[in-house]
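Quick notes on the structure that follows.
Every protein chain but one is kept in place in this view of the complex.
Order of writing sets the labels: A and B. Residues in every chain begin at 1.
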Amino acid sequence: MSDRYAVMAVTLIVWIGVFLYLLRLDAMVRELRNKK
Amino acid sequence: MSKEAELEGVKQSVVSGAYKAFVGVWMTGVILAAFLYSPEIANLKGTQIVYFHVPCAWLASLAFLGSGIYAVLYLRRQNLELDVKSASAAELGLLFCVLATVTGAVFSKANWGMAWNWDPRQTTIAALLLMYLAYFALRSALVGAEKRAAISGVYAVAACVVMPFLVFVLPRAFESLHPTVVRRGGMDPEIAVVLAASTLGFTAFGVWIFRLRVALGSIALSRMEEPL
Partner (left out) sequence: MANSSSTWADGCWAVLRKDIQSEFRTRYAFNAVVVFAITTLAVVSYSAQVVGAGSRLLSPLLWIIILFSAMSGLSRTFVREEDAGTANTLRLVAEPTAVYVGKLLFNTALLAVLDVLIVPLFLVLMDVSVGNLFLFVVILITGSVSIAATATFVAAIVSKASVRSALFAVLSFPLLVPVLVAAVQGTEASLRGASIPEGMPFVRILTAFAGAMVAVGLLLFEHVWNEA
């Protein structure tokens, strides 16, 4: 049963990581576009 | 910048910020629901992966379609921005296709002992994967932006035409290990809801990534670098 929670925790962490990374990319693209 | 343009810019940032926040919160909710709310499906193990696997497969097909549509648009209008969109869609499609294939194999191994058994649905996703890879192999073998755009665009359209055969015809014509719950529509409401929510969230997420990729590609294009 606790297996399930462990997997869930990992999934959440991975998701948050991906999300934050994309926010970073988004900001970088914005910067590039404004520099143009 | 003029007052109106500044206001417009702020409005856009707010909208796009809200969109991303929505995606973040929504998908977090989906993950929680998948593990805490949804019941197990039909005595299978590790069914939470379904909420990831199905949207990936869906997005892979959608991206394919998008790539083909942008390819047709390019062939008609000869605007390289459209080619950037077509190739970006294909890139995303490739990513989701790999994810779908791998999660499918993991699920198959856990439940039926074999990671790969050439079941019709697995054959379909493998063929899609090969099509994506072939598309990029073709792109890298073509020199010149317009030529690359036109010729790879033609292949993208052909692949789109073959896709219905793979996705719809094959699985129906032959026996499959793939859970037939979806086919018969006899899904528990809890499962259906979370699955739909996940698909929606994934699509929104995918659109966001797509636009980012296109933006990068456009910038590269405008600097006369080779975008894809």
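Everything that follows uses one rule, which is that contacts are C-beta pairs under 8 Å (C-beta built on N, C-alpha and C of every residue); 3 or more make two chains touch, one makes a residue touch a chain.
Keep in mind that this is a model prediction, so the values were computed, not measured.
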Sort by label and list the shown chains the missing chain touches. B
The one of B:Glu8, B:Glu40 or B:Glu146 in touch with the missing chain is B:Glu146
Sole residue of B:Leu44, B:Ile69 or B:Val154 that reaches the chain not shown, by the stated touch rule: B:Val154
Residue, one of B:Leu7, B:Leu36, B:Val162 or B:Ala196, that touches the chain absent here: B:Val162
Given the full complex, what residues of subunit B touch the hidden partner chain? 75, 120, 123, 127-128, 130-131, 133-134, 137-138, 141-143, 146-147, 150-151, 153-155, 157-159, 161-162, 165-166, 169-170, 173-174
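Keep this in mind: only the chains that are shown with their structure count from here on.
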Using mean C-alpha positions as chain centres, tell me how far subunit A is from subunit B in Å, no decimals. 18
Sites on subunit B touched by subunit A in the complex: 20, 23-24, 27-28, 31-32, 34-36, 48, 208-209, 212, 215-216, 219, 222
Which bits of subunit A are touching subunit B when the two form their complex? 4-5, 7-8, 11-12, 15-16, 19, 22-23, 25-26, 29, 32-33, 36
